[in-house]
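Report on one structure; see the data block that follows.
Only a single protein chain was left out; the remaining protein chains are all shown in position.
Chain naming follows the written order as A, B and C, and within any one chain the residues start at number 1.
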Amino acid sequence: MSLVELREQVAEANRGLAAAGLVTLSFGNASGVDRERGVLVIKPSGVACDRLQPEDAVVVSLDDGSVVEGSMRPSSDTPTHLVLYRRFGSIGGVVHTHSPFASAWAQAGQAIPCLGTTHADHFAGPVPVTRPLTGGEIAGDYERETGEVIVETLEDLGIDALHMPAALVASHGPFAWGADAAEAVTNAVALEAVAAMALRTLAIAPEAGPIGDALLARHFGRKHGPNAYYGQPAGS
Amino acid sequence: MSLVELREQVAEANRGLAAAGLVTLSFGNASGVDRERGVLVIKPSGVACDRLQPEDAVVVSLDDGSVVEGSMRPSSDTPTHLVLYRRFGSIGGVVHTHSPFASAWAQAGQAIPCLGTTHADHFAGPVPVTRPLTGGEIAGDYERETGEVIVETLEDLGIDALHMPAALVASHGPFAWGADAAEAVTNAVALEAVAAMALRTLAIAPEAGPIGDALLARHFGRKHGPNAYYGQPAGS
Amino acid sequence: MSLVELREQVAEANRGLAAAGLVTLSFGNASGVDRERGVLVIKPSGVACDRLQPEDAVVVSLDDGSVVEGSMRPSSDTPTHLVLYRRFGSIGGVVHTHSPFASAWAQAGQAIPCLGTTHADHFAGPVPVTRPLTGGEIAGDYERETGEVIVETLEDLGIDALHMPAALVASHGPFAWGADAAEAVTNAVALEAVAAMALRTLAIAPEAGPIGDALLARHFGRKHGPNAYYGQPAGS
Partner (left out) sequence: MSLVELREQVAEANRGLAAAGLVTLSFGNASGVDRERGVLVIKPSGVACDRLQPEDAVVVSLDDGSVVEGSMRPSSDTPTHLVLYRRFGSIGGVVHTHSPFASAWAQAGQAIPCLGTTHADHFAGPVPVTRPLTGGEIAGDYERETGEVIVETLEDLGIDALHMPAALVASHGPFAWGADAAEAVTNAVALEAVAAMALRTLAIAPEAGPIGDALLARHFGRKHGPNAYYGQPAGS
């Protein structure tokens, strides 16, 4: 894939976040990676997602975070994206939003329990929440530390990043990722839907518990892995 | 009705689900049946509802579930639709969604109580929720078993499928049906409206009870059955 | 005003209900009255509000409820509108909806308390809820009895209909009215806004009480009566 195509994908992903209602004002950003060229492409800081054009996107070195192409500053969250790409080798796209319901769970400091098949179709278990950052982490290289605490959280679960393609940063909001920028947007949309559904489920039945492992595995397996039978065959 | 017309109805029903806000991503599908030809027409798997064109729809044998026309895989929920058409002889359309509020009731494992006339206009009593599927049912022919547990739930109520044109699959979401695909969409829209209203009613008054049988019968009877007087006379 | 103009006003009011998100499917209707000609103009039964054209509206005798002009059946709620026009001499428009939040209060059987100035700008006190209809009223001339119980509720409050331009019918939903059809729509929109706000206020602070009489009188008086100073001078 050319860098021109990656710019187009990233611009479309940023616009997709806005179109899905996940981004208010400029609270969000999407990026995509080109591992061969060793760069990521990301939204500029403070620019609204809904109007992002391919030529506005900023190309940043995966190696040292320097700007390779572009006249604007990259998103202030770029160091978080860099950590995720470096540590999760299988991912190709990352998004960050302050979406209304997923952010409420992040602010509550609670993982989103897996209460139904909408959740299980996308996430192989509860969507985890990070521990709070320490004072040192906040005062230091804050955005990089945000990435590190997400990695730490996934490592504690012992799960592949593409099987749990999102995490909530405590007191902050969600990050989601996927095989490319478009899939990261899809996972962010699914996350917001299940965050809202979980809140409402517990409002109806505070005692509602997680779905069983068998149903979770069946639904996650319908869409992921060697026995997937949802959607159309690859290459069709 | 020709198969061309049925394809158009099914495409319009799928787009109608998306337009009504009941479907996020590709979490939903609508189908219609032609009992004379012994086929159902349904959305392909993994395709977004909002752009479905008549020529994309897949024609499936009602008898053995094989694809009769179409180059794409039918919805992975096709076996559920097949069971419903086979067991509910009066229905002509089926829809499945993961709509935000009805799915919350499904995840809570609770029937939606009939708390007002909006509900009674469409459903002749509480909208039931199925029992959880067993481990064997989940591991086996899962989508077919989902249809069977819906049928079992309606049979336990002893009610005609057109008088209770929806059910919630526990930990999953709603299925709705009707005399044709368009009516199934209408019932899914009404279901989501009453699911949201019921949640909010109980937030205001946790002790709110169901409406009386007289009011329920009056409203359901205004729109259904020999004494209906809502809408315009048939054929007018 | 000519009957042609009234038809246009009524069509616009019905479309306004849909545009404001107060009407799902065909759950709602708006009418206007011409007291000189002794007729009301109302939406036909079962027709969606969002597409209503002036020529579709039905003209009904205020005297005996018979259809004066129009080829379709009038709304099944026409007898309710008739009672309100006959008993509230100052009103010129009536609307009925099953709007999401106001209907939740109706289903809860609770008046909407006046918790802030948005409410006080439109309603001179809590928006009342009717008593439940009796079995006899439900089995009898149900839609006319619905009007009678609204009138009874307003009479119990001892308040002018234009000072309390809405009521909730228990287990059903809101009716609103005004000096003409457009003002009835405005009051229905305001009612839905305050119904949602009140639910959320009590979610934050279950002990929140009504605003004081002085603030209520100040805000209602800014917009209504001889000392009103909100908006532009009449005739300007």
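Of note:
The rule we apply is simple: a residue touches a chain if its C-beta (ideal position, glycine included) is under 8 Å from a C-beta of that chain, and two chains touch if they have at least 3 such contacts.
Computed from a predicted structure; not experimentally measured.
Although it is not drawn, the missing chain touches A, C when the whole complex is taken into account.
For the chain missing from the display, the contacting residue among A:L62, A:I159, A:L202 or A:A228 is A:L202, taking the whole complex into account. Residue-wise, the contact with the chain that is not shown comes from C:A193, picked out of C:L3, C:A179 or C:A193. Residues of subunit C that touch the chain left out of view are 115-118, 121, 186, 189-190, 193, 196-198, 200-201, 203-205, 208, 211-212, 214-215, 218, 222, 229-233, 236. For subunit A, the residues touching the absent chain in the complete assembly are 24-25, 27, 44-47, 72-73, 76, 98, 100-101, 103-110, 132-133, 135, 138-139, 142, 171-173, 199, 202-203.
Simple rule for what comes next: only the chains that are shown with their structure count from here on.
Think of each touching pair as a link: the shortest run of links from subunit A to subunit C has 2 of them.
At the interface between subunit B and subunit C, under half of the residue numbers appear on both sides, which makes the contact a different-residue one.
Geometrically, the chain at the heart of the complex, using CA-atom means, is B. For the pair subunit A and subunit C, the distance between mean C-alpha positions equals 46 Å.
Rounded to a whole number, the gap between the C-alpha centres of subunit B and subunit C is 32 angstrom.
Shared interface positions of subunit A, i.e. residues touching 2 or more other chains, are not present.
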